[in-house]
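Every protein chain except one is present and positioned as in the full complex.
Moving on to chain A:
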Amino acid sequence: MQPTKGPCVTCQYKCAPVCPKRLASRRWRWLWDRRMKEGVFNNSSTSISQARKAVEQLKMEACMDRVKVSQAAADLLAYCEAHMREDPLIIPVPASENPFREKKFFCTIL
């Protein structure tokens, strides 16, 4: 499992636990490289079970029934054409029926 990539708590970048800003400092970079080399994030027992799980998963996926792309594409097209008329963003409904386009004022008179 790779190190997490959540947002750095001190800045806004979606990054490794130590963000690029901190890595610019040499001490942080040294600490980070050392931890990566020690393989703190890699555990041999979990690697074996992970590898086994990956093989099982691939075997399961191999048994799937697949359809030709032409068939799948034709179905996507059919669905699209059947529903395009009802799509207000493609065939715009008259402004009076679209609550966002009409120029109605929603304020109440006090």
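Here is the rule we use: a residue touches a chain if its C-beta (ideal position, glycine included) is under 8 Å from a C-beta of that chain, and two chains touch if they have at least 3 such contacts; residues count from 1.
As a convention for this text, contacts and distances are computed from a predicted model.
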{"item": "Undisplayed chain, where the name is taken from the UniProt record, one of \"Histidine-containing phosphotransfer protein\", \"NADPH oxidase 1 isoform X3\", \"Guanine nucleotide-binding protein subunit beta-5\" or \"Ubiquinone biosynthesis monooxygenase COQ6, mitochondrial\"", "value": "\"Guanine nucleotide-binding protein subunit beta-5\""}
{"item": "Chain A residues touching the omitted chain (full complex)", "value": "1-2, 4-7, 9, 12, 14, 43-49, 51-55, 57-62, 64, 66-77, 79-81, 83-84, 86-90, 93, 98-101, 106-107"}
